[in-house]
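Heads up, one of the protein chains got dropped from this complex, but the rest are sitting where they should.
Chains: A, B and C, in written order; residue numbering restarts at 1 for each.
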Amino acid sequence: MKAAVIQFPGSNCDLDMLNALQLFGVEAQIVSHKATSLAGYDAIFLPGGFSFGDYLRCGAIARFSPIMTAVTTAAAAGKLIVGVCNGFQILTEAGLLPGQLMMNETPGFICAEVPITVINQQSQFTNQYQQATITLPVAHGEGRYYADEATIAQLEANHQVIFRYQTNVNGSAEQIAGIVNEKGNVLGMMPHPERAVEAIIGNIDGQDFFRSILN
Amino acid sequence: MYLGKVYVSYKPSVFDPQGDVIKTSLHQLNFQGVESVTQGKYFEIKLVATNLTEATANLVKMAEELLINPNTETYQYAIDEIEVL
Amino acid sequence: MYLGKVYVSYKPSVFDPQGDVIKTSLHQLNFQGVESVTQGKYFEIKLVATNLTEATANLVKMAEELLINPNTETYQYAIDEIEVL
Partner (left out) sequence: MTIIPEAMRNEPTPEEVRASQVYLQWSLSQDEYEMICQHLNRLPNYTETGLFAAMWSEHCSYKKSKPVLRKFWSQNERVVQGPGEGAGVLDIGDNQAVVFKAESHNHPSAVEPYQGAATGVGGIIRDIFSMGAQPIAILDSLRFGELHHNTTKHLLNGIVSGIADYGNSLGIPTVGGDVMFDATYQQNPIVNAMAVGLLNQADLHVGKAEGIGNRILYVGAKTGRDGIHGATFASSDFDSSTDQNRSAVQVGDPFLEKLLMDTTIKAIHIFGAAIVGVQDMGAAGLVSSSAEMAGKAGNGIHLNLNQVPQRETNLTPYELMLSESQERMLMVVQADHVAEVAQLFTDADLAAVDIGEVTADGRYRLDFDGVEVANIDVQYLITPPKQNQKQQVPARLTAEADPEFVPELTDVTATFKDLLAQSTIASKAEIFKHYDCSVRTDTVIKPGGDAALVRIKNTRKVLAMTTDVNGRYVYLNPQVGGQLAVAEAARNIVATGATPIGITDCLNFGDPDDPEIYYELAQSCAGINEMAQKLNTPIISGNVSLYNETDGQAIYPTPIIGMVGLLENIDHATTINFKNADDLIYLIGT
């Protein structure tokens, strides 16, 4: 598998994502937000961080980066697109995923390891998970998932909710921590699987995420 | 030159945590009469255009393309011609 | 019931990094006429008071005690009586 990790100005989990992918033997490369083509990549990762300082709204400015046209084309072509944290925010702003990520219910950044339920163990991103309960790191100030009721109902009906918080750390609608688009090839999630792939830093519950993508 | 002012606020159904925190603080500061607080954004944009109609059209486009997220936010605006210094 | 609107903006010489980034982004979206952008805050506060004078005095006090940071920000406001629903 060949993967691109998009680097926006202000991305700061780009190298962490690159490392995690390389640990699983993926041929991964950093691609600038100014690039216009993603030809040749099988999977595209939008990493965490504070693209353009998260000024105005998280992801609002990044969605106009030149690379986003290529990301949209790749999504339409059925390639795997993964947005983690700020990447999730960018995907919603760009309209590639429904809803929006908003300021946490209690204002303030939270950094914690939280219990998560893998709701859908069939997705292209979770099919290697054997157990439903896992622990993943979160690190965000604007991670409250919001969508109108109709959208939420649709997400539930189509099994597009992939991860849920077991305790609602940020006030997300229906405790949603991660969703896919209707076709199932575009994923956005607030927790950081790339920070949970090595025992030495205390958590390996992200490993099955990468194994699923490779499967 | 024109000065556009854009006021962005959340749609009524969207929870505004900052507004909530501020309301609580105002109560603690003894402003008991406060019923609700919402916090939005306020932009001042100076722009050059050939006339007011064009300036207004541009301002509206900026608001809708970039400044707001139509899922959760609405906006009002005002625009005036100003002297160039 | 009264509806107060408070518009908070940075004092002129205070650096507004957000406004700067938004301006650049607007230029990239081909709004070439944009000369400057500043981003401030916009509050809507509903409050109960016996009359407009009291409501106004309260609003000003709230702004100065809590809503603005006098080191870096200034504000304008507007206030109106509204129907209680």
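By our rule, contacts are C-beta pairs under 8 Å (C-beta built on N, C-alpha and C of every residue); 3 or more make two chains touch, one makes a residue touch a chain.
These numbers were taken from a predicted model, which means no experiment stands behind them.
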Considering the full assembly, with which of the depicted chains is the omitted chain in contact? A, C
Out of A:F50, A:F88 or A:F163, point to the residue that touches the absent chain in the complete complex. A:F50
Any idea which of C:V21, C:V34, C:A49 or C:L67 touches the chain not displayed? C:V21
Write down which of A:A76, A:A132, A:A153 or A:I201 is the residue touching the left-out chain. A:I201
Positions on subunit C where the hidden chain makes contact: 13-17, 21, 24, 69-72
Residues of subunit A (touch criterion as defined above) contacting the omitted chain: 9-10, 12-13, 15-16, 19-20, 48-50, 52-55, 108-112, 137, 139, 141, 192, 194-195, 198, 200-202
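In the analysis below, only the chains that are shown with their structure count from here on.
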Cα centroid separation between subunit A and subunit C, in whole Å? 34
Measure off the straight-line distance from the CA centroid of subunit B to the CA centroid of subunit C, and report it in whole Å. 8
Expressed in whole Å, how far the mean CA point of subunit A lies from that of subunit B is 30
For subunit A, what residues touch not just one other chain but two or more? 56, 61, 64
Name the residues of subunit C that each touch 2 or more other chains. 22, 25, 29, 39
Sort out for me which residues of subunit A touch subunit B in the complex. 56-57, 60-61, 64, 93, 99-100, 102-107, 146-148, 171
Which positions of subunit C touch subunit B when the two form their complex? 1, 5, 7-9, 19, 22, 25-26, 29, 31, 33-49, 55, 58, 61-62, 65-67
So in the complex, which bits of subunit C are touching subunit A? 17-18, 21-22, 25, 28-29, 39
